[in-house]
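Notes to accompany the following structure.
Yeah, one chain of the complex is gone here, protein chain that is, but the others are all in their spots.
Lettered A, B and C in written order, each chain numbered from 1.
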Amino acid sequence: MQVTLKIFRYHPEVDKTFHYETYVIENAQETDRVLDLLEYVKGYYDGTLAFRRSCAHGVCGSDAMRINGQNMLACKVLVRDVGTHITVEPILGLKVIKDLITDMEPFFENYKKVLPWFINNSPLPEDGRERRQSPEERARFDDTTKCILCACCTTSCPSFWASDDYLGPAALVAAHRFIFDSRDEAAAERLKIISETSGLARCHTAFNCTLACPREIQITKAIAELKLATITGRV
Amino acid sequence: MTKLHQFDVVVVGAGGAGLMAALYASRTAKTAVISKLYPTRSHTGTAQGGIGAALGNLEEDHPEWHTYDTVKGSDYLGDQDAIEFMCYEAPQAIIELEHMGLPFDRTPDGRISQRPFGGHTNNVTGKPVRRACHAADRTGHMILQTLYQQCLKNQVTFFDEFQVLDLILVNGRTAGVVAVELATGEFHTFHAKAVIFATGGHGRIFEVTSNAYSYTGDGAAIVLRRGLPLEDMEFFQFHPTGIYKLGILITEGVRGEGGVLINGLGERFMSKYAPTVKDLASRDVISRAIYTEIREGRGVNGQNYVWLDVRPESVNQYAAMDGRTNPDGSPYTVTGEQILTKLPDIIDFCRVYLGVDPLTEMMPVQPTAHYTMGGIPTNKYGEVVIDEKNTVLPGLYAAGECACVSVHGANRLGTNSLLDLVVFGKHAGLKAAEFAKHADFEALPAHPEEEVRAQLEALRNGSGRENAFEIGREMRKVMFEEVGIYRNERGMRFAIEKIHELKERYKHIRVRDTGRIFNTELLNAWELGNLLDVAEVVAESALNRTESRGGHSREDYPDRDDQNWLKHTLIWKRNGHTEISYKPVVITKYPPKERVY
Amino acid sequence: MAAKSRRLSLRERGLNFEMLMWLFTRLSALVMYGLILVAMVGAFLMGARTQMNMADVLRWGFLSIAGHIQNTNIPDLEPWATPFWRLTASAMLLVATAHGVHGLVVIADDYIVHPRGRRNVRALSIVFLLLMVVAGLYVVWTW
Partner (left out) sequence: MALKHNVSLATALRYKGRGPMWAFILHRLGGLGMAILLTVHILSTALGGPVGQFLNDLYMHWAFQIVVYFFVLFHAVNGLRITLLDLWPSLWVYGREALWIEWAVFLPIYGLAVYTILSTALGG
């Protein structure tokens, strides 16, 4: 089957601004991943096409891009899902460095702001074994442990587009992962951080994040739980 | 222009092994981690099923059993002192991960949950034992995230998206590495007392693989080019259950939860090949069984695949036939709901990539290239050794999939790789920091980056007739077909010739991108060079070993030959030629015997 | 194993002005619904079915002051301008303006990131709020 790929191109060393380039692939399959098509274009049409990728099955978070106008992982969407006319563009709200590669630093900076690491300064269990946690307590934060930091969510959020000082859904998801972990002791510190002006209050439940998340994390729900936690104190 | 950095310890690679090493090294030494991917993109994150440790949370288990299973799994090629070391360190290592916050699944009484995995047995009954600690089918993801987070917490210095291109050795000692910053194309020299390689594997030499695009054997190739040997490169693991054609892994955990393999005739064929543990035999055994089924015409619809069946009704039916029980002795049964919570990602992969719902349909699977048992030879402290006498190269360390300790021998047991990362990553980190405390910096050569600069320039200025993608494709195909699950002399000779031809063509590839910023075309071409180098030594090592053992099985030498081959291969690249030598296997408690499951 | 319940003290839960206003926005929304309901029920009890058209009923529901219905064929405006209705209208006015003005602040926060800018917006919003309340109350109580 024939697939037409329209790809956003920008080479900082040659181009003043971006343009679109169209490639026609003749013998594509409907089970091809969009990533396969990009690899094909890079391999046989134009080696200069630049994009990130690694695992090729939706678990490393390298290849978030806008495909037919919506954020997704190029490796987790097949031709049969998006049709034969495919537009591929970089994710929004981050600087475009080259073609589909964006500057991820602000994204990771925001992530680091919420203290995304386990904190528990109490003495370890005396038997030298694991800290106990019931399956129910573990289930409480299961959803948000799945995040692969692909940035599909944050770069689909209108609040983040408005300005990248908004922590963004991915950072809030990370905060949720720890705040609702019964073993963690720094919920208060994190809640303070995320309830600053650039945090929770900037989420207007636009829901783009939840629809974009390739891990199907219920992000809007997680954020709402955080908002409520600041009010009820229940974590 | 080259930028210069100085650190006591430089860790190359930010997967499980690299991060673990960094975490421990940074406690006492000034440490940097260099990674060509953002750390959380590392391949460790894709590991699914679990990490092995004899915690005995659900039933009786002992590190001693774990040791024996691993020795047996390795087809007696693993070094038993190292294996024992790893298996006895395992429970503590897992507990330590839990203390770092790793969200393991839990048992009803709040302990870390465990599941059965291939080759892990109760040594008394021979039945599968629950030893794999897990977090759904995302165990590697949780390990990677947790370790990265702990590194952030401890303010480890990261150089993200820096690709290491060369190792600087001065007078037989380690002086640092040269890396290129992807975002600018600038070279950076890292002057270091100790360097730890944790660059992962090279599964991309094969056509059907569960491995990431980034698995290009950079570490192994660099070391090889620097005149150091690689160990046991002929041993590559083919995981029995990859998604047909795509190679995406379906974890052994599926079979751990009761899934079974079914051939084209609808038979559960593993009971023929491994009467006791059946679908939970070790991987090499099952991969060969699948291949045999396919070759004898019992693939599905005459194609190269078989079914993996985890539909609840099938699971329950076969579990009843096997007399499988829960820890409390009641018969083992599952519901679709339970399978979904235990294997959510697998279900998701099948739905996305196959349009198949594993809860109601069977999954088409075929063996997929998965894990490299061989690699940079080290001792059990992660110190790189460079000859038959295990002479240590001062200041150089390796850990994780790129290293060969060797704990996996001829075949790795599932869950032992993650364990390997954590245990040996930690010890490599500790050793490197200790070394750095007493050592001085070696003086750097005048232009340390000159050689790689020349390498890249050569690629850029090649005469430009050959297509790198095409070369890569041909390499992967010939390696999968001739140096894959079954091997024979004729095929391997053909493959070696082919690799030589491809290496010649590689000198004339065309790189169109002349820029410096994110020149992925150039770096992919450089990576292809690594793959070709590695593929060559894999094929050469395999051709030389005239026996079948673990992941290396030859049609022309179908039997294990302990008389002649109970030894590790070491392979060098000198003056453009490979040189092979051997070193003995360490055997302490378990003399080799026949391996039946 | 029983799940241990965790509740953070008032000081620890990050409850600041921002989050209080988040809650206020939602509660005020519910209150507005309540007031609208009261106004509607009242209007129908007082014979709106025969005296007003749909648009007027809605307008009355929104802010229950006589001015919102004076153009229709209501014979006697007196019962529609009692202190009770003036009070509900005042409540509506206060809640809605606070809700609305804070809404404007929230929108501004998306685009104005600099701390000084945000402080200015907040200062302005208070002035604006007061102005609106005064003007609004004047209208409510003089009609």
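Please note the rule applied: contacts are C-beta pairs under 8 Å (C-beta built on N, C-alpha and C of every residue); 3 or more make two chains touch, one makes a residue touch a chain.
Everything numeric in this text was worked out from a predicted model, so none of it was measured.
Put simply, the hidden chain is in touch with A, C once you look at the whole complex. Checked against the full complex, the candidates A:T48, A:N110, A:S195 or A:N208 give a single residue touching the omitted chain, namely A:N208.
Within chain C, the residues in touch with the undisplayed chain are 26, 29-30, 32-33, 53-55, 58, 62, 67, 71, 96-97, 100-101, 103-104, 107, 132, 135-136, 138-139. In the full complex, chain A touches the hidden chain at residues 10, 12-13, 17-18, 66, 68-70, 92-97, 103, 106, 156, 158, 161-162, 164, 204-208, 210-211, 218, 220-221, 224-225, 227-228.
The rule we apply is simple: only the chains that are shown with their structure count from here on.
Between chain B and chain C, the centres computed from C-alpha atoms are 63 Å apart. Among the residues of chain A, those in touch with two or more other chains are 132-135, 137. Residue positions 1 of chain C are each in touch with at least two other chains. On chain A, the positions that touch chain C within their shared complex are 132-137, 140, 159, 162-163, 165-166, 182, 187-188, 190-202, 204, 227, 229-235. Within the complex formed with chain A, the residues of chain C that make contact are 1-10, 12-16, 18-23, 106, 109-111, 113, 118.
The touching residues of chain B, counted against chain A in their complex, run 37-38, 40-43, 45-46, 94-95, 98-101, 103-112, 135-136, 138, 141-142, 145-146, 149-150, 152-153, 183, 212-214, 246, 248, 345, 348-349, 352-353, 355, 467-470, 510-513, 515-521.
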